[in-house]
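All protein chains but one are shown at their positions in the complex.
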Amino acid sequence: MRNYIIKRLFYSVIIAWGILTVTFVLLRIGPTSPVDRYILNIAAKGQNVESVKQAIEARYGLDKPLIEQYFTYLGNLLQGNWGWSFSTSMPVLELIGSHWIYSFQLILLATIFAIVLGISIGMLSAVKQNTKFDYAASIFSFIGISIPGFWLGLMLILVFAVQLGIFKTYYDTNYPIWSLENLKQLILPVMALGIGELAGYVRYTRSAMLDNLRKEFVTTARAKGLSERTVIGKHVFRNAILPLVTIIMFDLGSIVFGGAYLTEIVFGIPGLGQVSFNAIFANDYAVVVAITLIGTFLVLLLNLGTDVVYTYLDPRIRYD
Amino acid sequence: MNLKYARSGWKLIIASLLTLSTLVGCSAPVAKGVFIEGDVTGGEAETLNWILAADASSFGYVGYTLESLATYDNQFNIQMRCLARDIEVSSDGLVYTVTLRNDLKWSDDSQVTADDYVYTLKNLMFSDWLNYNYRDDWKEEVNGQKVFVTPSVINNTTFTITRQTVDPEFIYTLYDLIPYPKYISSKYEGNVAAFTQAKEFNELSYTGNLGPYKFKEWLRNDKFVVERNPDFFLGKESGAPFFSEYVIKMFGTSAVMQGALEAGDITYCGIEPPNVPKFKKLDRINVYTVPTRGYNLISYNQRANGWEGLRKKEVRQAVSMAIDKDTIVQKMYLGFAEPAFSFIPSSSPWYSEENVVKFGVAPLTGKQKAMEQLKAAGYDYTNNGDRTVLMDKNGKPVKLILVTTPGSDIVESMSLLIKQELSDIGIEVEVKMVQWPTLLRQYMMNKAPGSDEEPRYNNGPQAVSEEPWDLALMGHNTDPLAPSGSSVFFASDGGLNSFGFFNNEIDALFKKVKSRAALDRDDRKTIYIELARVMSEEQPVDFIVFTRANRGFQKNVKGIEPGINMGYNYYLWRFE
Partner (left out) sequence: MTSKSISVLRKIAGPFYVNRRLLGYYWERLQKNKLSIAGLGFILFLAIVGIFGPLFTQDPTKADLEVPNMPPPGFTRQESIYNIKTNDFTNRTIEGGLTHPLGTDSKGRDMLAMLVSGARISLFVGLLATGIAVFLGTFIGVLSAYLGGWVDNALMRFTDIMMTFPFFLLLVLIVFIFGSSLAIIVLVIGLTGWTGAARLIRSEALSLRTRDFITASKALGASDTRIMFNHLIPNVISLVIVMASLSIPGVIMAEAALSFIGLGDPTSTSWGTILNAGQHSLETAWWVAVEPGIMLFLTVLAFNFFGDGLRDAFDPKASI
């Protein structure tokens, strides 16, 4: 077990390093340049663009050979220096530090929302198979996985914020994170972000429950005279839910880097998604690399964690 | 959109001492409430370490905490109440003497002195290690060489700037000057990385009593917050400023931002033309329609890789006649713009309609007139099916390439309208949308074919751009106070004359307006009137429209004076 974890951690570091290198190289070999964003203003004021360009490149060390920049960056990183974000003019780590909480709360709440509702609806659906509730849940889940989250977000704003005025049209960072107002203003974003996962979990839970209901141990349990509640709650549910953990972990990865960003844009939440994509548009490689690196490493660790937890939950699984 | 554009770039805010004393007379109000200004994400500042910035927003953000030397009101009357007590120009126009207030303090309580200014100029702005982006503003041409002006300290509160050549408009550059504290800057001198990352500069912790507000917080992509500065040098008597905080809140789209204004969540933001009637009907909101510095133009490529016709004045005039400015005003801007005929807007003190030839508005507009003038210039039409087609000198149909940048709905619509209008006079137009860097590199930069010179925006008459083009639709800003800055586009040696317009008369006028001959205001106005006339007749580019902006405020904000520089007295605004 211990060896397994060490091996996996080693793999994770290798993978993270690979991703770092790819991101770094991609951002620095393209035809776009970090100086592009300055050019318009400088040219419009009649200044000499070429000399300004050279000056800015020299200022941020972009004039050195790519390979040298890469090793300088790696060296700094190993010493714990994440670099300077020239597009926002602050240290990368500080930038991430002041924005992560907005992404984190959104992702956390959306995941909880999806898991709790998804599993409950899925279970009910399975227990009440072929009833009206089951059909309604089934239609709902199809709609949920098919609706584009960013569009749903726009529509939610249009209806609930613009037309009905129940919510603010934008996310207000003046409310403390731990406040009811903050929770309230997260309702729409959480719905827009979580609905796809929620629908997926409904479908999964339902079919897994039905599968397990047919299994022999259920018949045995029922034969033993256990109450229906115990049979479903304890035996069926536990067996059905285990594989869902993997699915949730897998979804987390795509939420962190896809859906959350679009939701942040639509609702104006200043999370890491917005930060990293703005950094891409500004060619601010230090930020892009750092966020990608931290994000993937977290996902890798989560995966490892899940696998380890599995061995406790399901004694049949063993890693060597 | 933003107040900082209401001010001139980053020019700061001043009320005359007169206004101030009357205000003091009527009981000092208490500071209350938070003023929230809305802005769209793209307009966020680059850095608070302004000497490294290229954008107007950065200077604007810094401006809340640190005043410049002087500023002007909506009528461009100079207001002497900022950090300078007096700015005097010698009668020969060569020596500028600046006298500072003596009650200015940095955050460590040391006095802001003339030495700080001269240090900022000499050791920072003029230096090679820091490469201030706009240092060319502080250079003059002497015997064909670009050299810096000479600053020197006279005493604790007085310094001079000495020029070798006369430029009556240099004074506006001087007004905008803001200092770095020498006691901090000297620690980082020569080390660009340390200077860039210095906490003092990036958090504006040195600004003492120099501005109405102090830096509080900047959450990127979300909000920039400054809080009331109780020590503000003008605050002792008046109690200004009257807001406890001033916030710039970022929004992803302008639609959401306007929704926030309507809901009362923010105090002020720009309003887009289609929404103006709705906001004007609201009781809680005041909408001010004010002139801006922005204008649109179509450059005519007169270099060798553009259509040769465009090198003739008559042809350019004909094309300009085909593009109806009133239609653009009505259709694109829903009325919130006015036709332009030169780079001098009607809000400028140098503006005059005298002798201006108004191509593109009645009577000098229309398909018929344009076609007649093209025929008179020696071009023939043939009929191709149901279409009349303009033929070039080689008997081929004229086909023009219009380049512009994507992203703005108005610009995209306008390019389609132009395509339609030129097709009406038998000219086929192909619209090419390219990103800014591409537009600049492949279409604007030029060099003589086959030579190995470095591409520049104007490499002389022989040079051509990498890609051929004929028309370029762009947006520019002008300076109503010193319009001669536009010489970079229109003078033969102008650094941004990428379209290749070379005209001796214009060159002479630009030279004259930046010389001793223009020291007298009346003389300067005469020169500008002549410049506007020649511009409007020569049509080096088709000036299209000057735009108007709509600024919506909650009605309980008092003290606003609507106008092109309406932010000039913002520190006196307050809630009712």
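By letter and in written order, the chains are A and B; residue numbering begins at 1 in each of them.
The criterion applied here is as follows: contacts are C-beta pairs under 8 Å (C-beta built on N, C-alpha and C of every residue); 3 or more make two chains touch, one makes a residue touch a chain.
Note that this is a predicted model, so its numbers are computed, not measured.
Undergrad: Touching the absent chain in the whole complex: find that residue among B:294, B:335, B:366 or B:460.
TA: Answer from the full complex: B:335 touches the omitted chain.
Undergrad: Out of A:27, A:123 or A:232, which touches the unshown chain?
TA: Answering carefully, the residue with contact to the hidden chain is A:27.
Undergrad: Which of A:72, A:179, A:227 or A:254 sits in contact with the chain that's absent?
TA: In the complete complex, the chain left out is touched by residue A:254.
Undergrad: Check the options B:62, B:192, B:276 or B:445 and report the residue that touches the missing chain.
TA: Touching the chain that is not displayed is residue B:276.
Undergrad: Mind pulling the chain B residues that touch the left-out chain?
TA: Residues of chain B in touch with the missing chain: 253-255, 258-259, 273-277, 289, 330-331, 334-338, 406-407, 409, 412-413, 416-417, 420, 433, 548.
Undergrad: Can you name the residues of chain A that touch the chain not displayed here?
TA: 11, 15, 18-19, 22-23, 26-27, 30-32, 142-143, 145-148, 150-151, 154-155, 157-158, 162, 204, 207-208, 211, 253-254, 256-258, 261-262, 265-266, 276-277, 280-281, 288, 292, 295-296, 299-300
Keep this in mind: only the chains that are shown with their structure count from here on.
Undergrad: Please tell me the distance, in whole Å, between the geometric centres of chain A and chain B computed from their C-alpha atoms.
TA: Measuring from centre to centre gives 41 Å for this pair.
Undergrad: Could you list, by residue number, the parts of chain A that touch chain B in their complex?
TA: 32-33, 36-52, 55-56, 58-61, 84, 86-91, 95, 98-99, 157, 161-162, 165, 168-170, 172-173, 265-266, 268, 270, 274-275, 278
Undergrad: Once bound in the complex, which stretches of chain B touch chain A?
TA: Residues 46-49, 52, 54-56, 131, 133-134, 136-137, 192-193, 196-197, 202, 219-223, 250-252, 256-257, 259-260, 263, 265, 436-437, 440, 444, 454, 456-457, 476-477, 485, 488-489, 494-496.
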